[in-house]
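Let me begin by handing over the structure; questions about it come next.
Note that one protein chain is taken out, while the other chains of the complex remain in position.
Per-chain numbering from 1; labels A, B and C assigned in written order.
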Amino acid sequence: MNWIFLILEIFGYIFIGIGSFFLLLASIGLLRMPDVYNRMQTATKATTLGALSVLFGIGLLDLNWMPKSLVIALFILLTAPVGASALARASYKAGIALWKGSVVDKYKEEKEEE
Amino acid sequence: MDLFTLVSLILIIAMLIAAVVAAEIKDLLSAAIAMGIVSLIVSILFYILQAPDVAITEASIGAGLSLAIMIFAIKHTERWEK
Amino acid sequence: MIPYYYLASVALIVIGIYIVIAKKNLIKIIIGLDMMDTGVNLLLISIGYVKGGTAPIENGNYTLYVDPIPQALVLTAIVIGVSVMALALSIVIGLYKNTGSLELDEIRRERK
Partner (left out) sequence: MKRILGGVIAVLIFIVLALAFVHIPFGNIDLAEYHYYNPVDNEHTQDSVPQHYLDEGKKETGSTNIVTAVVVDYRGFDTLGEVTVLFLASTGVGSIMYIFEKEKRRKVRRANAVVETASKLLFGFIILFGAYIFVHGHLTPGGGFPGGAVIASSFLLLYLAYPRFHAEHKNLNIAESLAGLTFVGVGILGLFLAGYFLYNFLPFGLPTYLFSAGVIPVIYVAVGVKVGSELTGIVDAMMGVRE
């Protein structure tokens, strides 16, 4: 039954490669994006996917690590969006303006409706 | 130059840049955050130097609690250095 | 070979000393003291490092370990450092509430 582990290892490396690619995209986006909110969006969305993929790949490489890496993935899934939303809200309240090309400002609309 | 030296040198250069920023910037909030970055990089260096106990302690205290305490203190006083 | 870890931690200590000497803002001075603390911790840990050694947790496979004594020293020193820093910051907040300033010159002028 050695070939099952070989296939698992290959899939694990494929997942790690996908994850590293998304992390690379996230860091390029961090440099390219024009304002805080766009940067935060790349830094959270792409990083969450990349980190989850890398963790799943590591779990496939050695099946003993699978529960641990799944738990770590669950906590990244729980904490990263919350932190990003808190940061975005704080920077909006601190008065950082949107980029001039932005067209949607849901937060402001909601404020005006109240 | 092996991997140990390379990673250590990159981290040390980033740490010293953050330390100089914390020394020279006029905004005390930015200085406190730069100090947190120094603590975080030092905790990674502790991990590289095979001290995981100290690395956990430094990451949770130096980069978490001490930064929060300093930000509370800045909130009670004023933000800009004259 | 240059021991760059020692030089980096000495540089941290020296930047802390420079802040304490040259700056007049009290919170900046406390940041400098914290930086000196961090530098001394890094110096102690890097002196205890042994090339090729692992962390001093015995799991049967390794025989070469790093020095455990500096790690035990630094482990407690970090916690003491943050609590002493909080004490110093609370004293600074007290000074600010009484004199209305964080700069050493103005506080000294206030006393006269």
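Observations, loosely collected:
We adopt the following convention: a residue touches a chain if its C-beta (ideal position, glycine included) is under 8 Å from a C-beta of that chain, and two chains touch if they have at least 3 such contacts.
Values in this document were obtained by computation on a predicted structure and should not be read as measured data.
Within the full complex, the chain left out of the display is in contact with A, B, C. Counting over the whole complex, subunit B has residues 52-53, 55-57, 60-61, 64-65, 68-69, 72-73, 76 touching the chain that is not drawn. Listed by residue number, the positions of subunit C touching the unshown chain are 1-3, 5-7, 10-11, 13-15, 17-18, 21-22, 24, 43, 46-47, 49-51, 55-59, 65, 67-69, 71-72, 75-76, 78-80, 82-84, 86-87, 89-91, 93-94, 97.
Contacts to the hidden chain, counted on subunit A, fall at residues 75, 78-79, 81-82, 85-86, 89.
The rule is simple: only the chains that are shown with their structure count from here on.
The touch graph of these protein chains has some other shape, matching none of line, ring, star or complete.
Nearest to the global CA centroid, when each chain is reduced to the mean of its CA atoms, is chain B.
Distance from the subunit B centre to the subunit C centre is 10 Å, each centre being the mean of its Cα atoms.
Subunit C has its Cα centroid 33 Å from the Cα centroid of subunit A. Centre to centre, using the average C-alpha position, subunit A and subunit B are separated by 24 Å.
Among the residues of subunit B, none is found touching two or more other chains. Chain contacts: subunit C has no residue touching two or more partner chains.
Of all the residues in subunit B, the ones that touch subunit C in their complex are 5, 8-9, 12, 15-16, 19-20, 22-23, 28, 31-32, 35, 38-39, 42, 45-46, 49-54, 57-58, 61-62, 65-66, 69-70, 73-74, 76-78, 81-82. By the touch criterion stated above, subunit C contacts subunit B in their complex at residues 4-5, 8, 11-12, 15, 18-19, 23-25, 27-28, 30-32, 34-35, 38, 41-42, 45-46, 48-49, 53-55, 57, 66, 71, 74-75, 78-79, 82, 85-86, 89-90, 92-93, 96, 102-103.
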